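With one protein chain removed, the remaining protein chains of the complex are shown where they sit.
== chain A ==
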Amino acid sequence: MPRVTVTVRDSGGRTATATADYAIAPPVLGGYYLSGNGDPTADMAGGNFRSLTQYRSFADGYLFPGWNKPWLLTLGRNGFAINMVLELKHYGAANTGPQTFTVDGVGYTVPAPAMTIQQRPGTTWPKAYGYGQVLAGLCDGLFARALSQYRTMGFPVTIQLASELDTDHEFGTTESGVAYDWADSDARAVQAMTYIVNWFKARPLPAGTTFSVGSGGFDRACFRRTHPESLMSRLDFLQWNVYATDPGHTALARFRRTKDWAVADLGPVALARPVIIAEWGVRVAEFPDQAAWIATVPPAIAQLNAERGPRIVRTNYFNSGWGTLSPKATGLAALRAAYATKPYG
């Protein structure tokens, strides 16, 4: 850490000295996600992309690097910061039953997922392994399978547990026939996330492995409930997602929203953690000129990082869903230009 030293000397040779220490932060990492966990290599070519988000379900037998994803190994070995979102959510309708498999010579049987999440009225509620199932140790085989595959990759990643706990819990959850409201679901998730992080940390991990828990960051009370100091002491990052979906949304206001709640509500352990924006995007319906909005992101991040509170260290553009770049080439050019700019460049 650099130090500036000030000395004051009088004519008699008597001196007084004061020091002030400071840090120079590395550039913010500009990142990307391509729809469907697609190969982003071509989209990122020629740009200052250094960070990537990926999504996997613990139910999947191929978490690391993922089915037909040799490119993820290439990116990781080239020094990309990989944010692996590992979810208890079951992605598909196929095979939601129990699983029996062998990991490093040890056989495991994991029961069928017993929880439903994202219970938005009028939609089909996704299944997920239940927080109670996790705490009962019934999902340990899933974690063992993930860890075994992770160890073969040869580089560390950030493991983000859950994509958005607020989205998962917004309409309550149900496990084994018992309904839990939003707040109860948050409390149960904190216990389960703590269990999972502790499970991984109790075993040898690739050096540099880091952890976070996921949130959309759109609900202040949920963000506070899901970031107690006891859990944050086991995590390395804060994380939230950022979208512009209203014509009035500015980059500064959107990236600031959850940070302001964090600074107001969270404890010193949480606030000592840097921030990963695992997803950010601007919806073309409200912002036909996505490139113009994207160009306002670098100064917004620079301003927020100059203010008190946790620093944003990675921002991964979500080229899917709300963030879909249209036209794609124009959007990618805007991302390249943004990531060539301070605080990224």
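Note that in this section a contact is a pair of C-beta atoms (placed from the backbone, for glycine too) under 8 Å apart; a residue touches a chain by one contact, two chains touch by 3 or more; residues count from 1.
Definition applied: contacts and distances are computed from a predicted model.
Visitor: Using the UniProt record as the reference, specify the protein name of the hidden chain from among "Spermidine/putrescine import ATP-binding protein PotA", "ABC transporter permease", "Putative flagellar system-associated repeat" or "Fe-S cluster assembly protein SufD".
Guide: The UniProt record for the chain left out of view names it "Putative flagellar system-associated repeat".
Visitor: Of the residues in chain A, which ones touch the absent chain?
Guide: Touching the chain left out of view, chain A contributes residues 2-12, 14-28, 302, 305-306, 311, 342-343.
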